[in-house]
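Yeah, one chain of the complex is gone here, protein chain that is, but the others are all in their spots.
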Amino acid sequence: MSTVTQTADEVILSKPEGRFKQFWKKFLKRKAAVVSLIFILLMIGVAVFAPIFLKYQVQAADYNNMLAGPSMKHFWGTDEFGRDVFTRLMVGTRLSLFSALISVVIGTVIGVILGVLAGYYGGIFDSIVMRCCDILFAFPDILLAIAIVAILGPGIINVIIAVAVFTVPSFARIMRSATLEAKEEPYVEVARSIGCSPRRVLWKHVFPETVQSLIVNFTMRIGTAILASSSLSFLGFGANVTEPDWGAMLSQGRNYLNSAPHMVICPGLLIFLTVLAFNLLGDGLRDTLDPKIK
Amino acid sequence: MGKYVVKRILSAIPLMLVISFLIFMFIHLIPGDPARLIAGMDATKQEVETIRRQLGLDKPLMAQYFIYMKGIFHGDLGYSIKNNAPVASVILPRFKPTIILTICSMIWATILGVFLGIIAAVRRGKPLDYLAMIIAISGISVPGFWLGLMLIQFFSVNLGWFPTAGLTMAKSYVLPSITMGCGIMAILARFTRSSMLENLRKDYVRTARAKGMSEPKVILKYAFRNSLIEVVTVAGLQIGGLLTGSVMTETVFSIPGLGRLLVDSINFRDYKVVQALLMFFSLEYIIINLIVDIVYGFLNPKVRYQ
Partner (left out) sequence: MGEKVLEVEHLRTEFKQEKKKYVTAINDVSFTLNEGEIVGLVGESGCGKSVTSLSIMRLLGDTSGRVTQGKILFKGQDVLSLSNKQMRNLRGGRMSMIFQDPMSSLNPVTRIETQMMETLLLHRTKDKAQARRMAAEMLKKVGIPDVETTLRSYPHQLSGGMCQRVMIAMSMSCDPQLLIADEPTTALDVTIQAQILELMKKLQREEKTTILLITHDLGVVAQMCSRVLVMYAGRIVEEAPVHELFYNHRHPYTQGLIDCIPKIGSGVRRLPSIRGSVPDLALMPAGCKFAPRCPFASDECRKNEPELLPYEGDPTHLVRCFRTKEVLS
C-alpha cells in the first residue's frame, strides 16, 4: 500500500515543473497578457521604490505653481496646492494597488477555504456557507461595499474590509464547484480508495486541480477591487482626500475639471490602464490555463 | 412550469426576510443614538427618553423590526431627519430619473453588446473580432465615474453638445446613459461571444448547414437562438446591478436619483433613508434575479416542459 501512495506522490510532485514550463511557453505567445504582466510588475516596482527616485515630495506644496498643466518641470502638471501630480500618483500606487491587493488576498483566502471545505464535506456546513453567499450576493458588489463603509465609517482600512467581504462569496462559489468537479475525477477516487486520509486527499489532490480557476479569478478580481476602492474614494467614503490615493485625487481634481483637466485625466488614465492590465492578464491566463474556453 | 415558478418565488421569500433583517440590524449597529440626534445636543435626558419612547426605540430589537416591517406594508418607512419629512416622500420623486436612466442604458448596452459579441464570434480571429474585444475589455476596465467626467469635459464643455449636469432636457440623459451602460455593454459582448463560439461548434449547427440553410440564418436561428437563453440571464442580472451603478453616474452628473440620494444620506447620517434605500436596492436585486430565473425557464424548453 505504501509504495502505491509514494508513486502517486511522485506523480504529483513531478507535475508542476513540466506543467509550468509548458504553461510559460504558451503564455509568452499571448502578447497582450505579457505586456500587461510587465506593466503590472512595473507598477509594483513603482509602489515599492517610488520615494527613492522621485524628484518631488508627496506633500510638497508650491504656491507659485498651482494647477499648472503638464510641463518639463512637472511631467503631469500640478494640483491645487502646486503639488506634483506625477509624484503623487506614483506614491499613490502604494495605497491604491496595495489596498486592492490586500483586500483581494484576504477575500480570496477566506473564500477559498470556505469554498473548498463546503465543496468537499458538503452537508450542513455546505448549506450554511452557500446560504451566506446567497445573502452577500443579494447585494450588488458596490452597494455591499457602500453599505459596509456606511456602517464602519470612511477610511482606507474600512474600504479594504468592504472589498474583501464582497470578494469572499464569488471565490467560495467558484472553489466549491471546482472542488465538487475535482472530487469526481477518477484519480481522486483512486487516492481515496487506496486509503488516503480525507485531509490529504483534499489538499494534495483536490486543491491542485482548482488552482487554475483560482489564479484566473484572483487576477480579474484585483481589477474589480481597484475599481471598487477608487469608486468609494471618489464618493468620499475611502481614503482621506489629503492622501495620494488615485480615487481621492480624481475626486479632488473634479472641482478643477475646467481649469486643470490633467488632474482628472491622469489619475483616471492610470486607474484605467492598471485595471485593463489585470483584466488582460486574467484573460491571457484563462486562455493558457484552460484550452476549453476560447 | 407553474410548479417551477412557484418554487422559485417561495425560495426567494426567506432570503428577502433575512436580508431585510440584516439591513435593519446593520443600521442599528451604527454608532450614535438616533434619539439623541433628533432631540439635539442640549436636550435633557428626560426629553431624549421621551423621544426614544415615541420612536419605539425602547422596545426589544425584534419588536422594532416587526414594527418597521409592518410599517413598510403601510407605506411608512420612517422619518428622514435631514429632510424633515417621511422617508417615502423623500424617496418617491427620486425614482423617475434613475429608472429612465436604467432603461436607456440597458437598451443601448444590450443591443450593442450582443451585436458586437455575435460579430466577434462569427469573425473569430479576424480584425473585427479583435476590435470588438478591445472595446469590450476597455469597457470593463474603465472607471465609470472617470468616463463620465471625460464625456462631460469633451462633449459638454468643449463641444457644447450636451448639458454638463442635471436633467433639464431629453438630451441630458445621453451622457449618463453612455456612462452607465458601458460596463454592461462590455460584459454582454464578451459573454455573447463566448456563448456563440460554443454554440457554433454544436452538432445542430452542422445539421442546419447540412440542410442547406444560409449562413446568417444558421447564426441567428440556430446558434444565437440557443445563446439567447444565457444572454438574457446575464443581461437580466446586470439590471439588478445597474440601479446601484446609478450611484456613481448620478454623483458625476448631479442627477437627483436614488443613487445620489443614497450617497447624500450616508454623508448626512440620515439613516432611515439609507435603511430604506438599502432595503429597496437589495430587494429589487432579488426580485430581478427571480424574474430572470423565471424567464430563463420560459425560454428553455427543457425547463418549460418538465
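Here the chain labels run A and B in written order, and each chain numbers its own residues starting at 1.
Basically, contacts are C-beta pairs under 8 Å (C-beta built on N, C-alpha and C of every residue); 3 or more make two chains touch, one makes a residue touch a chain.
The model shown is predicted, which means the values in this text are computed figures rather than measured ones.
By the touch rule given at the top, the unshown chain touches B in the complete complex.
Mapped onto subunit B, the interface with the missing chain covers residues 200-215, 221-222, 225-226, 229, 299-302, 305.
Everything below uses one rule, namely that only the chains that are shown with their structure count from here on.
Once the centre of each chain is set as its mean CA position, subunit A and subunit B turn out to be 23 Å apart. Every residue of subunit B that touches subunit A in the complex is listed here, in rising order: 15, 18-19, 22-23, 26-27, 29-30, 137-138, 140-146, 149-150, 152-153, 157, 194, 197, 240-241, 243-245, 247-248, 251, 262-263, 266-267, 274, 278, 281-282, 285-286. Residue ranges on subunit A touching subunit B, taken from their complex, read 134-135, 138-143, 146-147, 149-151, 223, 227, 230-231, 234-237, 250, 254, 257-258, 261, 264-265, 267-268, 271-272, 275-276, 279-280, 283, 293-294.
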